[in-house]
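All protein chains but one are shown in place.
Order of writing sets the labels: A and B. Residues in every chain begin at 1.
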Amino acid sequence: MKKPVGTRFREWANVWLTSVFAGLSPKALRKMFRGEPPGRPNPRLKVHTNSFWFHMRPRWYPKSVTRFSYTFALGWSSVFLAVVLGITGIVLMLFYTPSTDVAYFDMLNIMGNIPFGKLMRDLHRLGAELMVAIVMLHMLRVFVTGSYKQPRSFNWTVGVVLLLITWLFSYSGYLLPWDQLAYWAVTIGTSMADAVPRIGPQIMQLLLGGPEVGQLGLLRFYMIHVILLPVALAVMFGVHYYKVVRQGISLPPAVEAEGKKDERVPFLPTLLIRDVLWVALFTLIMVVAVITFFSAPLEDHANPFMTPLHSTAPWYFLWIQGLIKLPDIFGGLVEGKFIYGIALPGLVIGLLFALPYLDRNPSRRWQDRKLMLAGGAVAVVLWGVLTWMGSPAYKVQAAPTEELALEFVPYDREGEIHELDWDDLANGVYDVSAGATQVNESDAPADLLNFLQALQEAVGHEAEELPNGVTTLTITTWQRNLKRVDLDIVWESDGVEHTFNQHTYIHKDTIH
Amino acid sequence: MSTESTSVQDRVTRREFLHYVWLSSIGAFVAGSGGATVAFSFPRFESGEFGGKFVVGKVEDFADGSVTQVREGKFFLVRQGDEFKALYQVCTHLGCLVRQQESDFSCPCHGSKFAEDGTLVASPAPRDLDQLAVEIVDGEVVVDTGKRTKGQSRSV
Partner (left out) sequence: MKVERNLVVGTLAIILVIALLIIVYGGEERRMYYETKAQQGKSVARGARMYDSYCAGCHGKRGEGLAGVYSPLNVSDLWSGRENIAFYGTLHDYIALNISAGHPKLNMPSWADEYGGPLRNDQVEDLTQFVLNWMGPQPEGVRVAGAQFIPPLPSDIEPGTPAARGHDIFFTSCAACHGRDAGGSDLGPTLVSPEVAAQDDDFFRETITNGRPGTSMPVWGSVLSSEDIEDVVAFLRTRQ
């Protein structure tokens, strides 16, 4: 006798839902939601066997390993960011063509003509910057907890490969907007490749597809960024994560030493819920950051004939740029560029690779590793110092007049003058020489006066280098909605009169 | 009975309820992100390029009975009395562009013919020429090439 339709449907629904939820019947699901312990046999464990996605996560974690303050979820975060970068990257690919004629305008289009375009781009850029930072912090954490020691030494090596992949990802993506920042950062970087002995020029040609950064280089960097590195990442990350799951996350050294049996925390439902929480929080933080203060920069169109002042590498390569600024003490035997740009960084990376095999101390407890940890601290401090040295603050100061102009009246980037509203730009000639009183007595708008006073103060700092200096700031109306701001400095040294002028044009619509 | 059955209380507990709310919010987020991605991915048309709006000219510029071809917009602007029609140039048969002849439009591919107001006169096309939305804004004729209405089906 056939069962009534209702019952048959319910039974069918039960079976279907159970297979959709990888072995969890609706009743078992409800039990999980209610926080009740699972029945026996435990269907939640079957999920890890039946489902592709869940088979990649462990069934349970030792409790001591789940503490946030142990790993800071750094490894987890890098996977999250990789997903965010992948999604935003693919979405951006809809509107980007790797052509030197068109790439920059695609960026303008994305920012000005596509709903959510700016958001997607900013998320991608923020994700990239965070990714580099978090991957390096993850490496630091693994170092500090001594987790790179046996049996996880091989995985550490795979991790260093992943670090290099991350750096290459970020660097190849850097070029794609084809603006001044991109073009010159990559020119600097690839010309370091040139310094490798014997095969350097060939490496550079391979990367650039030509003698200099141009269309072929852009295409190659694009291919590296969207296909070559993603494939490499998938492979290497697969290995890395497989080892993590198989070997388990290393226990905190104290717990491991005690040998206590740790409580097990099941993945389903407890840690899955925590995973989703972290996804939600991290997404929220990124979205808030992008809405409030974080904006991906876009400078002027790449100009092969003009290197802007203060061109720098991306922040995670500033340490190399700092190295390069060290004095060339090799007496012409070897090029300084080679030692500082290739050999030393290569040595550092080699040391990173070899660390687990050089470290003969089997203990992970910090008490037994004081020397190693001290060495790590020194390395971090050194990295910080070199990074500062790589920034424009160290040694690449241009002439004081140029520095003044760059800060207050730049023409190729945002400066102090761009903070003013359109109505603050009152036409006139303003004397901001050291000691001049015009600014204090003027009835110009308040914000303009603040700007002029700041300028006058900065001029005063340089008074020694610019004796008998007369500095004027002139604002003129040049065209409809267009004003011109001139910074003129006249000074005398060795009886010779010197003049300096830098001017910029400001259009009303560019002021927010 | 299997040990999976829930106990006597089929009432939803607080924890269980939180799970449902949580799952719904995840669903809403996925839907929202999908929406955001679609909004992002939909092509946008500049005015003046096909897909966008064309400002063809002032109403007075077009005489009654005139037929003006706008090449980039792929349409013929036809004025009949006070009414403007923008006839989409693509033949309703298989996509070739019709040409303006002395008193009608004819398609060079398979011989379809359309009258000056777009009505189908000779097959194999199955319907009248499609029309693009025409608006008069501040005395100017604006054709929106993004909005197209299909012509009436006809057999001749």
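FYI, a contact is a pair of C-beta atoms (placed from the backbone, for glycine too) under 8 Å apart; a residue touches a chain by one contact, two chains touch by 3 or more.
Here the structure is a predicted model, which is why all the values come from computation and not from measurement.
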Option from B:W22, B:F45 or B:F62 whose C-beta touches the chain left out: B:W22
Full-complex contact with the absent chain, from A:P26, A:P115 or A:G460: A:P115
Contacting the left-out chain in the complete assembly, out of A:L74, A:I87, A:V255 or A:I273: A:I273
Interface with the unshown chain - residue positions in subunit B: 14-15, 18-19, 21-22, 25-26, 28-29, 32-33, 36, 39
Contacts of subunit A with the absent chain, listed as residue ranges: 35, 66, 101, 104-105, 108, 111-119, 265, 269-271, 273-274, 276-277, 280-281, 283-284, 287-288, 291, 300-301, 411, 476-482, 484, 504-510, 512
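Criterion: only the chains that are shown with their structure count from here on.
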Rounded Å distance, subunit A centre to subunit B centre (Cα mean): 42
Residues of subunit B touching subunit A in the complex: 2-6, 13, 15-16, 19-20, 22, 26, 29, 36-37, 39-41, 44
Subunit B contact footprint on subunit A (complex, rising order): 25, 27-28, 30-31, 33-36, 39-40, 43, 91, 94, 113-117, 120, 269, 273, 276, 280
